[in-house]
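Got a structure here, written out as structure tokens. Questions coming.
A single protein chain has been removed from this complex, and every other one stays in its place.
After this line comes subunit A, so read on.
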Amino acid sequence: MEANTRSTGRLPAAFLTPGSSSFMDFLSEHQPEMLPGKRQLPPTQGVVEAPHGTTIVAVTFPGGVVLAGDRRATMGNVIAQRDIEKVFPADEYSAVGIAGTAGLAVEMVKLFQLELEHFEKVEGATLSLEGKANRLSTMIRSNLGMAMQGLAVVPLFAGYDVDRAKGRIFSYDVTGGRSEEQGFAATGSGSVFARGAMKKLFRADLTEEQATTLVVQALYDAADDDSATGGPDVARRIYPIVTVISEEGFRRLAEEETSEIARSILARRLEQPDGPRAALL
């Protein structure tokens, strides 16, 4: 259904009613069936099979934050897609990376982007970074019914806080619980291995370039031990998606830049398959 299919073609009253600056609030009053969380699911036996996206990592550095994700989507033991994109800009100063059911996650991101843009246009000002993180929390919570049937979406949200002049990371659980992470964070099936790698490699004084290398190293380690995470695919030229959010706003690294990072890591790993070693003491 569409705005101008009503008899007179004028804007329906809901459009002209002053009220919330939230697009989701508007939608839930005007066309609730379009909201992802409002759908009724038929009862099913067991888990629904759908492509799942996997590992997302984020790391802060002085001046910003890096958010990156691998490119694999799996369905059971099958690789459903080799070049899926799981990291998206949410607005000028934030980005969201998604792990979980790919179809639902992409829809959630689309709605989240729109939510932020809508607020910005209506109010003439952007939401605070905390405010954005809370909106995402609400959206995940509304997906709880699906999550209980195995269709969970668990994003990682990273952004540059203009007021505090630093990069920040928020992680979530399936119930919408939100927690701010210090330094680095990971979500998805390979997150355990990625987090281990980042723990050993992270330092507080990373440069932007080092931070981008760090996330690709972490994704490599995740792919090394988790079959659902894809490593850099040199033959097909499929490399992780790496994004940087800083004072200048959101920037996605070009394919040449990520391929260079991935290739230099690969070259080192040919000699040291387990990657760089941290000091014992």
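By our rule, a contact is a pair of C-beta atoms (placed from the backbone, for glycine too) under 8 Å apart; a residue touches a chain by one contact, two chains touch by 3 or more; residues count from 1.
To be clear about the criterion, contacts and distances are computed from a predicted model.
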item: Complex member absent from the view - protein name from UniProt, among "3-isopropylmalate dehydratase large subunit", "Response regulator transcription factor", "STAS domain-containing protein" or "Proteasome subunit alpha"; value: "Proteasome subunit alpha"
item: Hidden partner chain, touching residue among A:Gly9, A:Pro43 or A:Pro273; value: A:Gly9
item: Among A:Val47, A:Ile79, A:Leu114 or A:Val192, residue touching the chain not depicted; value: A:Leu114
item: Touch residues of subunit A, complete complex, unshown partner; value: 2-4, 8-11, 15-16, 18, 21, 23, 26-27, 30-31, 34, 92, 110-111, 114, 117-118, 121-126, 162
